[in-house]
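Here the complex is missing one protein chain, while the rest keep their positions.
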């Protein structure tokens, strides 16, 4: 599965994107957040106020942290959007 | 005093503008309407449904038929406006 | 003190140039809204609209409404150009441009000026049909009067 990062998330994590192999029990957005934080101290730090982090699954915005990620090819993580 | 006419009022009356000498007792918009109708059968006809005729005194829209015309240099008569 | 730019003219206008007129010397403008009103062909029945106006009063009335819009919405600039004479379907009739720091003020300013212009600016439209015959003077619409009520304070 591909993970992509934008804006200050990208900058603070120091990566644009990565391909990860998730364990079988990482089934939801919330599971993914926990897995990322456990994996890496920088992620744990950046995800400290994780409530504001926005998620898109296969390029669709997903607000439900309980949403399944089982069919996801690409998950994006980013701050609140400031377009326009 | 100058009277100016626009749109279908102008067309039906057959004049763009005229200079008139009003009698002393023609003091309001309502008086002017009565005076014009009495003066001319075409005016009487065109002013039959006079409620929709709009008035501008010195280029300012005036909805009050009782408004004084004593300081007017120019009075315009026209149908409801359809700009934009 | 912001001054409206108001014109009546027979020729077409350049929207890009009119936007630049408001933004060129003010880099704190964040939002520009334009409204252009076009002549519709009424499903092919219309060959032209002929617009008559009351010179002097037309510019004065639009200026008065535009000054209200500046004050009410805190605009950094507002312009209106209204054409008169014969206008073919697909051609521009009227342009309003409103500029502000923030977007809602620009939207409201342009919308407000258009609503008042429709019923307060001394212009009248006559239809010419496709056979070249002069047709009817367009009636004022109740919907245009109703549109004003949304601006009641």
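Things worth noting here:
Order of writing sets the chain letters: A, B and C. Residues in each chain are counted from 1.
The rule is short, and it goes like this: a contact is a pair of C-beta atoms (placed from the backbone, for glycine too) under 8 Å apart; a residue touches a chain by one contact, two chains touch by 3 or more.
Note that the coordinates shown come from a computational prediction; the quantities given were computed from them, not determined experimentally.
Displayed chains that the missing chain touches over the full complex: A, C (touch as defined at the top). Contact with the chain not shown here comes from a single listed residue; of C:37, C:56 or C:74, that residue is C:37. Looking at A:13, A:29 or A:76, the residue that reaches the missing chain in the full complex is A:76. Looking at subunit C, the residues touching the absent chain are 14-16, 19, 23, 27-43, 89-90, 101, 103-104, 106-107, 110-111, 114, 147. Residues of subunit A that touch the chain left out of view are 4, 6-8, 10, 56, 59-61, 76, 78-84.
Definition applied: only the chains that are shown with their structure count from here on.
Which two chains touch most often is answered by the contact tally, and the pair is B-C. As a whole-number value, the distance joining the C-alpha centres of subunit A and subunit B reads 73 Å. One simple way to say how far apart two chains are is to compare their mean CA positions; for subunit A and subunit C this gives 48 Å.
For this pair, subunit B with subunit C, the centres built from the Cα atoms lie 26 Å apart.
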